[in-house]
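A single protein chain has been removed from this complex, and every other one stays in its place.
Right, chain A next:
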Amino acid sequence: MSGKNINLTLKVWRQKGPKDQGAFAEYQAKNVSEDASFLEMLDAVNEELVAKGDMPIAFDHDCREGICGTCGFVIDGEAHGPMKSTTVCQLHMRNFNDGAVLTIEPFRAKAFPMIQDLMVDRSALDRVISSGGFISTNTGNAVDANAILVPKADADEAMSSATCIGCGACVAACKNASAALFTSAKISHMALLPQGQVERKERAMRMVGAMDAEGFGACTTTGACEAACPKEIQLTNISRMNREFFVANVTKREKHKDGGAG
């Protein structure tokens, strides 16, 4: 806790709606506490805008604890800003210099349609999950939890993949706007666990297909996604996804359509 204040100039992308023309507008953020988060700094700017009768800058945010994945935009060309493994809600103003000029713009990708200002629609990621990012188990009849043994190393690795918060920074950071890191994290999480084995191939096929259908670009392994990821999801997930997809593709079987006797 430093107790110091700084002044900033913000160049913020303003766009009323998906069909409107967007442009940068300049604002002064004065007397910003170094202990405030980036979003708290924007709150203060917005309070001033509203007091003047202007529309506040729209941005998505919710938990402000770095875990829900709702917040996210680009600061000076970097998704979630300059700090490594930090969401924008956990980015504190002590990391910026007094007098700095910051450019703030939304995550840009064809699969993330513009909503307003810094908000974009990331529901494509939900559709990738609904295409196979689950284990099909109905409620109420699961076996005792300890009947499924999972080696600690596998559980830990699955957990590391599962920490993806689906914020979309990987897509915004990628020159191809690829969702490979997001999709591969979920495929890895489930492929590493015994519970995920039965649907493993089907899952890889469907999720990769859904990702492409949503208009995300291909992965060319530049690693920009890993560098921008606030949860340090690793590129090895993408290698695993590619392997899962390849194996699934070459060993797929036709579905049987036989009805049962009865």
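Just so it is clear, a residue touches a chain if its C-beta (ideal position, glycine included) is under 8 Å from a C-beta of that chain, and two chains touch if they have at least 3 such contacts; residues count from 1.
Going forward, contacts and distances are computed from a predicted model.
Colleague: What is the missing chain called in its UniProt entry, if the choices are "Flagellar hook-associated protein FlgL", "Spore coat protein", "Aspartyl/glutamyl-tRNA(Asn/Gln) amidotransferase subunit B" or "succinate dehydrogenase"?
Modeller: Hidden chain, UniProt protein name: "succinate dehydrogenase".
Colleague: Hey, which of A:Gln21, A:Asn97 or A:Thr139 is the one touching the hidden chain?
Modeller: A:Thr139
Colleague: Thinking of the whole complex, not just what is shown, which of A:Thr9, A:Thr103 or A:Thr163 touches the missing chain?
Modeller: Spelled out, the listed residue whose C-beta touches the missing chain is A:Thr163.
Colleague: Write the list of chain A residues that the hidden chain touches.
Modeller: Touch with the absent chain occurs at residues 1-3, 17, 33, 35-37, 39-41, 43-44, 47, 49-51, 53-56, 58, 60-70, 83, 86, 90, 92, 94, 115-116, 119, 121-123, 125-126, 129-140, 142-146, 148-152, 155-156, 158-159, 162-163, 165-166, 189-190, 193, 195-196.
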